[in-house]
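Here we show just some of the chains, and they stay where they sit in the whole.
Letters are used for the chains, namely A and B, taken in the order the chains are written, and counting of residues starts over at 1 for each.
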Amino acid sequence: MADLINSDVFLAFSTYATIVILKMMFMAPLTGYFRITRKAFSNWEDTAMAKNDPEERKKMLQTNPDVERVRRCHQNDLENIIPFVVIGLLYALTGPDLSTALLHFRVFVASRFIHTVSYVMGLPQPSRGLSWMVGMITTFSMAYRVLTTALLL
Amino acid sequence: MADLINSDVFLAFSTYATIVILKMMFMAPLTGYFRITRKAFSNWEDTAMAKNDPEERKKMLQTNPDVERVRRCHQNDLENIIPFVVIGLLYALTGPDLSTALLHFRVFVASRFIHTVSYVMGLPQPSRGLSWMVGMITTFSMAYRVLTTALLL
């Protein structure tokens, strides 16, 4: 396992993990965009742009379906992308073929981009469900290799 | 610190981290199961199975206590299992005894399985609280070793 941190597989993992984490971080400014355009905030101190009119500010402490949709997408990213990063790191250290590893990383990252578009635009099912499942299966496949290669209970 | 990535401790970490991440990922299909059996969805496009009757579909956009309970359990996993994985990885690289490391990993993973059963089944306290606290203390113990071994501020 020693030199694997120098390997092409590890470089590929670094690249795809960084890309998909950046995608996840992008959900935060997107939430901010919807909060501002929909005037829907969670914190009293965030409503101060309405010129200190307390009535206006109270109205802005509301939930909005567009904001909630982006937040659910962000939450789904946390629940899926972080397991990919953890298991993908351990998988990269088991020394898989570069082509097999690239296949896993590319399929996962593509599935999450499709998932985000499906979720934020509210596309009809099963677009979101399928893209979510493809990502899960990719992570399971890497976990299977980690457990069969590195098992020490 | 160099050869530690080849060590038995690192293999043990890989095994237990993968197992507990898979446990966390299992919360997603469990949420799906409760959403379908309780007919409680968050997204309009997820309600299409009710044969396009708009009245039926609107009723399915509801929250359900069983769904919310599983989601809180999933959230608690995110808040506890990810810190374990991060600190456990750094801890494994500090070169602890295999037996001490295995003790930490086994106690943490066991505590999270007990926590999930306690949460999803709604067992009387302090079953859930105690299992949560055992996991926290295990992670703190590993963090203490990381900070005393690798401190560079």
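Simple rule for what comes next: a residue touches a chain if its C-beta (ideal position, glycine included) is under 8 Å from a C-beta of that chain, and two chains touch if they have at least 3 such contacts.
Treat the numbers as computed from the prediction; the structure is a model and nothing was measured.
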item	value
Oligomeric state of the whole complex, in copies, if 2 are shown	3
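One rule holds for everything that comes next: only the chains that are shown with their structure count from here on.
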item	value
Mean-CA-position distance for chain B and chain A (Å)	17
Chain B-facing residues of chain A, complex	1-2, 4-5, 68-69, 72, 78-80, 82-83, 86-87, 90, 93, 119, 122-125, 128, 136, 139-140, 143, 146-147, 150-153
Touch list for chain B against partner chain A, complex	3, 5-6, 8, 10-12, 14-19, 21-22, 24-25, 27-28, 42-46, 48, 74, 78, 82, 85
